[in-house]
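A single protein chain has been omitted from the complex, and every remaining protein chain is retained in its original position.
This part shows chain A:
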Amino acid sequence: MVASRAIGILRRFSNASRTLRCPGYICRNFTRSSALLSRTHINYGLKGDVAVVRINSPNSKVNTLNKELQAEFIEVMNEIWANDQVRSAVLISAKPGCFVAGADINMIASCKTPEEVRELSQEGQRMFEKLEKSTKPIVAAISGSCLGGGLEVSIPSAFDMMLTGRNIRADRAKRMGLVDQLVEPLGPGIKPPEERTVEYLEEVAVTFAKGLADKKISLKRNKGLMETFYLPGLTSFAMSIPFVREQVYKRVEEQVRKQTKGLYPAPLRIIDVVKTGLEQGKEAGYLAESQKFGELAMTKESKALIGLYHGQVVCKKNKFGTPQKEVKHLSVLGAGLMGAGIAQVSVDKGIKTTLKDATLGGLSRGQQQVFKGLNDKVKKKALTSFERDFIFSNLTGQLDYQGFEKSDMVIEAVFEDLNLKHKVLKEVEAVIPEHCIFASNTSALPINEIAAVSKRPEKVIGMHYFSPVDKMQLLEIITTEKTSKDTSASAVAVGLRQGKVIIVVKDGPGFYTTRCLAPMMSEVLRILQEGVGPKKLDSLTTSFGFPVGAATLVDEVGVDVAKHVSEDLGKAFGERFGGGSPELLKQMVSKGFLGRKSGKGFYVYQEGVKSKNLNSDMDSVLAGLQMPPKAEVSSDEDIQYRLVTRFVNEAALCLQEGILATPAEGDIGAVFGLGFPPCLGGPFRFVDLFGAQKVVDRLRKYEAAYGKQFTPCQLLIDHANSPNKKFYQ
């Protein structure tokens, strides 16, 4: 979540196309991106007295701004300004669905010094300053993704948008006053809809530009929502008082610090820049902006997030190619939280899905979960009630195996019990067709053990989803020695359709994600037993960058699941996975403290109550299992690093043993599936940026206190020994 937000340098206006006017606004947009990239072309033609400037980066699906484009753009604009026949201009992209996608991250990454980045930024600023001062009206006709942002909107909304980098739908952008007119996408006519829509957008924009030049349309913009809401006069008056401004900066900064825990430098710099601009004037603001941008581009956080962006791009591709048969009918066994979640992300992509459970009660609960997930989107106006019903009609609920002969893929999400999985696999294989794939959604049971009873092990694969399925982006796909390439291709294709970021790992106890999490969880238990309270532990982990505190995470995952996994993996990996006492989880399970799902875990959960209170019944449990803390490794920082280094060490072992194919997949899996701090970029990026030697030193220090659990793996030692060795070259 955090990662994607912070990465969101490019903001995406989706769904509809729109025109927007006001040169000033455009300037600010583009400045923020201070864009770069190669191969760009701009051409323009005249429609009466309106110049239509078309942006079209060759050989690319998206338009990106770079030096070449900037030069061409300035040339074109100079011609337009010099041409007496031209009275106004329209900026439009020749690509349907993309206006300007923004900066190429590679270009920023390839800059070696802050000065280089600053120079690029300033070039952009100069270009747009010229635009801002244009005497001829300019209309930007935007269809699809576009850089957003804008200082013109009143201060409160500007802050909000710039900091979170969230996507704004076209209709909302209009209400906020960012754009002036919306053009709805057209349906089929005498040309493909996308083509005609862009053409129509251009026609409307040209009319608009003419109207502006002829002074038939007033330049005064309709009041945006924010302005109306805050009473424009009052706001601007209030903002003219330095004291009030000071208070606004402070409030925003507090808010930002609270949300980012000070781990992400960019938002704070943005506040600085805005402050400079408002207090010391435009020039100083622009200068500050380019300087800070240059500095930020050089930070570790920037490198980490850029790395994640690239990793994500890789994990959105199917390296196994196109499967022989597209999955049209999906069957999901078990209508629990996971099963229903998998069904939900499938039906809304148009996959006919059968949800099967053993009991009517369980099935109804699952169907309700899917409905609620869709209905929440209706409440947020992301779907209409009709679309919801239409999507929901893709779901069939049943208690038997009727119709399974039509299934192209079965994903089982039954309880984590090998015998049960075997039973289900045999039952299913008796009814499914030859080509049907059997996927197991297990978090720890080795797939080859599940496949042991299969008649066709080449069709068996692991698909490990993360809870809640509709929110968590990761899908971990597990292949065994016997899994065929086409089976893998099909599983990845389904995952991609479900909108997942996918890592493919080799089979083994706990695969990759669960295996990395287990030793860290074991450490969590030990820390709790050493007398650190769940609240303190949560704050230590979140301030390190984890989106969810460690104790809360146990509650969310489910104490029984955690117990199950720790027992299974404890058996498989022995001493290395030791640490806290398994007794703690056992006692919690026996008392019914299963975490959020049972209402009690480390915390008490009540329907409708937001603030979390500690479960006071846990005091006696923890007191009974108390262990003496070791003073030399119990500082706040040590506690944080004990958790993180165990995680990182196990991740490195997975790479060393070939469970992971690439460090990139390891980083994506850790960040998107387990909430590894995005600002660190994942365990492997962390080792690169933090230094392998330092990681090994930390491990050695804790090894001295606790023994084998902290023994650094060979791969980390190799990296520490040769400083040139990096996971990412």
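Definition applied: a contact is a pair of C-beta atoms (placed from the backbone, for glycine too) under 8 Å apart; a residue touches a chain by one contact, two chains touch by 3 or more; residues count from 1.
Note that in this section contacts and distances are computed from a predicted model.
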item: Complex member absent from the view - protein name from UniProt, among "Trifunctional enzyme subunit beta, mitochondrial", "Mediator of RNA polymerase II transcription subunit 18", "Proteasome assembly chaperone 1" or "Aspartate aminotransferase"; value: "Trifunctional enzyme subunit beta, mitochondrial"
item: Contacting the left-out chain in the complete assembly, out of A:Ser110, A:Ser364 or A:Thr384; value: A:Thr384
item: Absent-chain contact - pick from A:Gln181, A:Asn375, A:Gln398 or A:Thr711; value: A:Gln181
item: From A:Thr207, A:Gln255 or A:Ser598, residue that would touch the chain that is not displayed; value: A:Thr207
item: For chain A, the residues touching the chain missing from this view; value: 181, 184, 186-191, 193, 196, 200, 204, 207-208, 384, 386
